[in-house]
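What follows is chain A.
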Amino acid sequence: MGLEIRQEQGTAFVDVQDEMTIYTAALQWEQLQPLLAQVKAVDMNLSAVSEMDSAGIQLLLALKQASDRLHNRFVLTAPAPCVEDLLQLLRLRSVLMPAEEAETDG
Partner candidate 1 sequence: MTDKTVQHALHGGQFLTFVSGDELFAVDIMQVNEIIEISALTRVPKTPDFIRGVINLRGGVVPVIDLTAKLGNGLSDLTKRSCVVLVSIERNDVQQILGLLVDEVREIIDITDDHVKPPPSFGDQADTRFIQAMAQVDQLFIILLDVSRILEQHEIEQAGAIAEQLSDSVPQAAHSNH
Partner candidate 2 sequence: MDDLTQTFIQESEELLTQMEDALLALEDEPGDEEQINSLFRAMHTIKGAAGIFGFDPVVDFTHPVETVLDQVRSGGRALDDELAGLLLQCKDHTAALVEQITGVGEIEATLLADGYTLLEQLTGQVQAPAVAADAAQEGVVEQEPVGPPHWLITLKFHPDALRNGIDPVSFIRYLGNLGDVVDLILHHDQLPGSDAFDPESCYLGFDIIFHSDASKQEIQAVFEFAEDDCDIRILPPAEIECAFEQMMDELPDDHTQRLGEMLLAVGAITEHELTGSLQQQTEQATAEAEAPVLPVGHILVEQKAVSRELVDKALDKQQKAKQKASHEASLIRVDSAKLGRLINLVGELVISNAAVKLRVEEQGLGELSELVAASEHLVEEIRDNALQLRMVQIGDTFSRFRRVVRDVSRDMEKEIELVITGGDTELDKTVVEKITDPLTHLVRNSLDHGIEMPQERLRAGKPAKGTLSLNAYHDSGHIVIQIRDDGAGLDATRIRAKAEAIGLVKPDQVLTDKEIYQLIFAPGLSTKDKASNLSGRGVGMDVVRRNIDALRGIIDIDSEPGTGTTVTIHLPLTLAIIDGFMVSARGERYIIPLSMVEECVEMEATAWQVDEDRRYVNLRGEVMPYLSLAEFLQIPHCHDDHRRESLVIVRIGHHKAGFVVDTLHGELQTVIKPLGRIFSGFRGISGSTVLGSGEVALILDVQGLIQAATAQMQLH
């Protein structure tokens, strides 16, 4: 339930086992935000996200922005179909998954 977080060599691996919506956003932010200052990178696995709405997307954007400010790496991996769908609709792949975007392009 919720987030599974483990840290390895300065990287936080986050497994989201839940929806990412307005109902979960506050809690998830509470868990993730303090983490950012402790690590050099965040790797979020989104394969198990069951539902995502605007609040979820906004949370990802906020995390990305905070990481950028700290010069941390922020990587999203294996987006579930509902996440993928939203990234597509909102043209956010290039913003939130630039590395992968580059790979598919190149």
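The rule is short, and it goes like this: a contact is a pair of C-beta atoms (placed from the backbone, for glycine too) under 8 Å apart; a residue touches a chain by one contact, two chains touch by 3 or more; residues count from 1.
How these were chosen: all candidates are chains of the complex that A comes from, given by their letters.
Everything numeric in this text was worked out from a predicted model, so none of it was measured.
Checking the candidates 1 or 2 against chain A in this complex, the single touching one is 2. Against candidate 2, the residues of chain A that register as touching in their complex are 22, 25-26, 28-29, 33, 36, 53-55, 57-59, 61-62, 65-66, 69, 86, 89-92, 95.
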